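A single structure is presented below for examination.
In this view, the complex is presented without one of its protein chains, the others remaining in place.
Here is chain A:
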């Protein structure tokens, strides 16, 4: 695995953020849609593995395949653009503005959501034989996850909200570390190893990932989880998105940017 030194890959992070800002609306939406869909499929796969083996570690060990796949195909998750795009604005790349950053986040959010929803519907059809039967074991499990992670938090009030937020922060700390780790290597195997570790950590620890949740909760609702859409939005999705934003930006983007990029002398010659 060819290792790229930090000063090099941090400029790569800023370049990546800049290129996402420059992407056309159509491309941004399609790539975000595909990313959401692939990640949702991987989540469904990991939960199926967990339920069938009875061991959540096996599911966590295998979940990163989805993330690796979508990263290698160049698709974008909201968690990743939270970390990368602001760096281009902070670095004052030509034309990079906070408005453009928000535009990108919004497009990626809706793209991810549509992709995850598509898979949620597909999987619900599979789990219930086209809504003709009661959901199978995996379906029941997804329904109960949805319940525990909305109504469960709500039961604790403000403390629940804080926990949810911190879980969101931790999640994107890990996930964005995965994105960055992928830039540390130039080979596919190196990228895959780099991404595997943090993604596995986040999935096993049950941290809140805004896109995985875009699949889990709508599925849960379709499979008879006992919570409402408003429960999902207020007691999960919105705090998770904010937590993901804070986690990715502060713990990954800004730390690397300020220590490895800003400390380097300004360019005098190309």
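Quick note on the criterion: contacts are C-beta pairs under 8 Å (C-beta built on N, C-alpha and C of every residue); 3 or more make two chains touch, one makes a residue touch a chain; residues count from 1.
Here is the rule we go by: contacts and distances are computed from a predicted model.
For the chain that does not appear here, its UniProt entry gives the protein name "Serine/threonine protein phosphatase PrpC", which is one of "Serine/threonine protein phosphatase PrpC", "MoxR-like ATPase", "biotin--[biotin carboxyl-carrier protein] ligase" or "Large ribosomal subunit protein uL23". By the touch rule set out above, chain A reaches the unshown chain at residues 2-5, 7-9, 11-12, 15, 19, 21-27, 93-95, 100, 186-187, 264-270.
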